[in-house]
Structure formats: C-alpha cells, structure tokens
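First, the structure itself, so that you have it in front of you.
The other protein chains are all here in position, but one chain of the complex has been omitted.
Lettered A, B and C in written order, each chain numbered from 1.
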C-alpha cells in the first residue's frame, strides 16, 4: 500500500525527512510516534500528495508520488482518506454536509450519501449535532466530524494525524475500536499519535518512531515498543 | 478571582451551562474535566467575556461579567490570558510576532518585549523556530506558541483549554511544571483537560467536573477525584 | 455530481456572504451602467453624425430680378426631385429679412435661436426695405444615395443645379462632409480606448471581488481539494457565482440605463437642443449583458485558480 524508499524532503531550508524508508502492506495498522516536530505530519502529507519528496521513491496505493500530475492527485485522494491534526472542517457547513462532501466529490448518489453519512454519524455519537454548523461544535465534536469524514468513504488507506488529541479516554478507546474494525475489513491505517494509552489499546499494531525526520527504533519504555511484535521496516537503525 | 453563582447559558437553543456555581480563589490551580461536549470550552468562554450568561452572577478578576461594556472587555482580557483549544495563532506571523502581539496590545516597550518573548520561547523549547511563520509549525509547536503567548503577559489568571492535546508526554509534563511554577508565583490557573496523566501530575490541584453543562462530582476512577483533597465548590450535587 | 447541480450549489452558496455579494452586484451594475452610458452617448452621437453625413446641402442663387413666377415653378419641381430631403426657399424680400436676422446676436445654438431671440426682442427690419438687391435663393438638402461616393456625387449634383434656368450661382460646402468624417474618426478614436477602459474596470472590480471572496473561502477550496475534488468541482460553483453576478448586474444596469435615458431625453429634448436621446439598439444591449457576463465569468475562473 505504502512504499517509501530513501525519501528526503526539505522544508524551509531544514531537512524535514531524512532518508525515510517505510513499507506498509495492505491491511496493516501502523502507529507513527515521535516527539513534537519530529516530522509525523510531514510524512503523512507526503503520503497524501500534499508535499513532494526531494529525492527517493514513493508509491501510495499504486500511485507514483514522484510523478504525480494534476489529474492523478484527485485519484490518489479518493483512495486515501485523511484525518487532519487541525480537523479542517468547514465551519459554516453542518456536520452532515461536512461528512457528505467527501462522498459528493466522488459522485455518490444522494440516497446513498444519506444512508452512509447517517451511519458514521451514529458510530461517532454525533447524532444530536447532525444539523449544527461545525463552528458551533466543541473541539472533540469537530475532531469526530473529521474522523467521520475519513471513514465514510471506505478508503483503502486512512491517514489519521493525532485523532484523539481532543477526545477523552472513553471516546479515544471507542475510536481505536472503530479503526481496528475498519482494519479487519482490509483498510490500511497509519495513525500519528502522542498518546501512550492509545498505543496500548492496539497492541497488535506496528509502531514507527520518527526523531528529527529519521525513522529510529521506538524508545524502550513506550508501550508501543514493548508490545510491538513486528520488526520495524526501513529507517536508518 | 472567579466567582460564578447560578450561571445559566443557552447556545443554539440548547442549555450549554446549567446553574453553574464556581468559586476559584487567587492562586488556585483548577482542572476542568468532563466528556467531549460537556461545556468546558463554553465555561472558559464565559470567563474571558466571549459569552455572556443568560442569568446568574459572574465576576472575574474584579470585572462584573453581567455588566460588561465595550471598554471593559479589553481590560478583562489584559488580566486573563487564554490558551485556546484551536490555538488561534496568526499563520502568517512568526513565532516571535505571535507571542509579542500580546505585549504590544498592552503597550509594553519593545526592549522589554524582546526580553520577555525570548524568555518564554526558551522555556517552551521553540528557539529553533523563533522566526518561522506559524503556518510552517507542527501542531505541537503551534500549541506551544499559544501557551507562550498566554504566559508572556504574566496574567492574574490563565485559562488553558486542552493545552496538551498535541504534545507528547514529556512536553506535557514540562508544561504542567511550568504552569505549577506560575501558580506558585500567584497566577490562578484553570485548565480544561481530557488527559488523565496530566491530572496525576498536579495532584494538589482541584478538579471540577462538568457533565452536560452541570458541575458534578468527578467519576470515582479518575486520578483527579482520587487525588483531589479540596471539596468541590458549587454544582448541583 | 452533475454540472447543473454544481452550478445550482454555486448560486445557493451566494447566500453565505450576502453583503459582499450585494456590494459586488451593485458595483458590477454601476460599472456596466457606466459602460452602457458610454455606449448610449456613442450610439446617439453616431446616429446624429450619420444623419448629417448622408446629406448634402446646396445654396442656389437665382439672377437678381429673375421672374419670380418662373422661379417658383422651379422650386415646385425641386421639391419633387428624387432624394430630396429638405427645401427652404427665399424670395428676395424673405432673404433680406432672413439675412438681417443672421447678423443679429446669435448663440452657438444656431439660426433657430437667433430667430427666437429676434422674435422675443421684437425686432423690425422694415426700415431696411428700400431697393432690394438680393436674388431669390433656395437651400436644398439631398440624401446622398448610399451606394454613391459622396464627393463625386456632390460634384455632379452641383453641375446639374448650376445648369438650371436663370440660376446665377450654386454654392455647397464640401467641408461639412469632411467634418462628419472627422467626427466619426474622433468618435472611433475615443471609443476604443474608452470601451477598453470600461472593460478593464469591470474586470478589475469583478475579479478583485471574487479573488477576495476566494481568499475568504480559501479554506473551503483547500478542503475540497484535500478530500479529492476535481478542479471543476471546485470551480464550477464559483464560475456560476461569477456568471450570475455578471448577468444580474448587467441586466440591472440596463434597467438603470433605461431610466437614465428617459431622464436625459426629458432634459435634452427641450429648446434649444431638441436632442432625442435614443435607447441602445437591441444588439448593443445584448452585447453589453454578454460582455459583462463573460468578463465576470472569466474573472471568477481566474480567481478560482490557485
């Protein structure tokens, strides 16, 4: 699903990604960890075609990111759904509209949109706020809308950037269960997170640890590293 | 410092705060907890004069919120510094400018601005990014800018809304230590948080638990409730 | 989602920034109104000039003391000549009194005012009536046939009139023609820069507004692109917005222009001007609407690209 080989990237003069090699197979569940400013978001942005690596080879869901051209970008983004760290919901649109938009751009019929949006709204406990504009939502509610928007399209790959930052323990746990469920149906999931609790809820997931743009072995004390049973692929260890 | 008596507030037809009575004395450290959508942000917005209660009595730092008039609002906001859940940094301005702005509006001399801004930038480990525009910062870096902006003005009261949502454990812990330091110098702190770890790092702090706009006793399992030694003031328990 | 649906969504989205939309609509309307006013002036000047240009005036002097009955018979013939537009005839006596009027203080408004002025100041030239040395004269205007070159045609007509019985002299003014040609050249010289200028203003106003509207909505555009929308999905609603702005604005401006024209007519169709300000012909009205709509649509497309 994701194949990065020796990817380098500079942002504003500094090297944001250094020789990153990462392979994620279809159906894997991967946690991306690392201190603040390590390059987690940058790596995810590369994966959804928002940033182009300076060098290396990159392929996501069969799309060659190094040769990405105008028309291919929408194609890539229809296969890959993203939960952004800063949510990126439309403040003036309702919860329903914000979630439906991901289906509308894919040309789904409105009957089907209605059914599918209602289902994710229920799954994320947003039913009460369905028709409220997103600007009137609490932080956690907005985050759930962003998550719902990524889930509603049934993508091949979900990239989730710190999706539990504004959720309490119970909701976070529920969310991880949802992601795991998607995962068992074949969706590949890459989730950046700081939260040690979250890592412990998905012990079967692989942990990829970034430090200053480089993939490193996870620190020994972290739950992920203790529970991680798969070898860390790539990185300069 | 904060005196709310039977405060009620409706937002979009729903009762967002129900009969909230809360007293916080100068120099206290208070955690505001509760599930997503409980009204934590709403309560903080009342405290910095962004929302006006429908009924009840409210007084913050000597300003009567029920009779807040145009000219008093800037006065209130010079005494109360806020860390917003969605950061609210200016994306086009540099880290330095974003922090300095809080001093500029107070008419601080530029020499003094320079000194004080550098100090908080150092305290929050943002030195490397001082002159980068905020749009180029990672989520955690932006959050630290927002925190730095609230600390730099040496306010009487800091309202922090989920300030560790995008920070890893180490940074979160460091932040809580900083807040505790401010607190010992006399700054009152009210912090909304979901993070149980954070609660455990400041065991001496009082926990105020909100559920659907009402103050309730904290759930028995939570670290706050276990460690809280002070009685919960107000609320309809 | 079908293009029609996207367009409808664009129109529906206009409610979201009602004030800027209204402002823009008004601005477009006003700029289109300015362009329309320019066209109106142009059209009316053109009409006036073309009417003048197509006519040739000859002044015919008969011999002094010629037989008035014969001359009057010739006048009657002239009035029936093909292509004739206007004939004014003067007996020697009428000519003298007309001449005296011509010398009286006159404003730039022309002979008509002079005549009025004399009437109002109650002049009386009877004291001049002695031995009248003036000949019978006629002022004849012809419509130049559209398939003829004006200059040679006038030369031939001059020869024909000169050949009439008892005619002493014929004068005509070729510079009048030059003048008309000069006017047209002037109008054309001024028209293109002026219309270009108006188009530039329309483009700038609409483009700038839509660009800023884009800026205010850039989050929305970014998010649409991030969830996989194709460029057209993002641009179609904006394009619809621009087109609707252009269309409504220019239609509204036509309504305003109609009022302006009625007002101008009521103001200008009085002595001494008697200018009948006409409304734009249909094709020009349509061109105005079409041009404004196109400029607005184009500007919105440009504004919608990154």
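Observations on the structure shown:
In this section, contacts are C-beta pairs under 8 Å (C-beta built on N, C-alpha and C of every residue); 3 or more make two chains touch, one makes a residue touch a chain.
If you're wondering where the values come from, they're calculated on a predicted model, not measured in any experiment.
Taking every chain of the complex into account, the omitted one touches B, C. Contact with the undisplayed chain is limited, among C:207, C:228, C:246 or C:297, to C:207.
Within chain B, the residues in touch with the undisplayed chain are 48, 50, 70, 73-78, 81-82, 84, 88-90, 92, 101-102, 104-107, 149. In the full complex, the hidden chain is touched by chain C at residues 17, 19-20, 23-24, 26-27, 30-31, 34, 52, 57-59, 64, 95, 98-100, 102-111, 113-114, 116-118, 120-121, 123, 127-128, 130-135, 137, 139, 168-169, 171-176, 179, 182, 186, 189-190, 197, 200-201, 204-205, 207-209, 211-213, 215-216, 218, 267, 272.
Here is the rule we go by: only the chains that are shown with their structure count from here on.
Steps from chain B to chain C, taking the shortest chain of touch contacts, total 2. At the centre of the protein atoms shown, by the Cα-centroid criterion, sits A.
Using mean Cα coordinates as chain centres, the one most removed from chain A is C.
If each chain is reduced to the centroid of its CA atoms, chain B and chain C end up 70 Å from each other. Centroids of chain A and chain B (each the mean of its C-alpha atoms) stand 29 Å apart.
Chain geometry summary: the mean Cα position of chain A and that of chain C are 66 Å apart.
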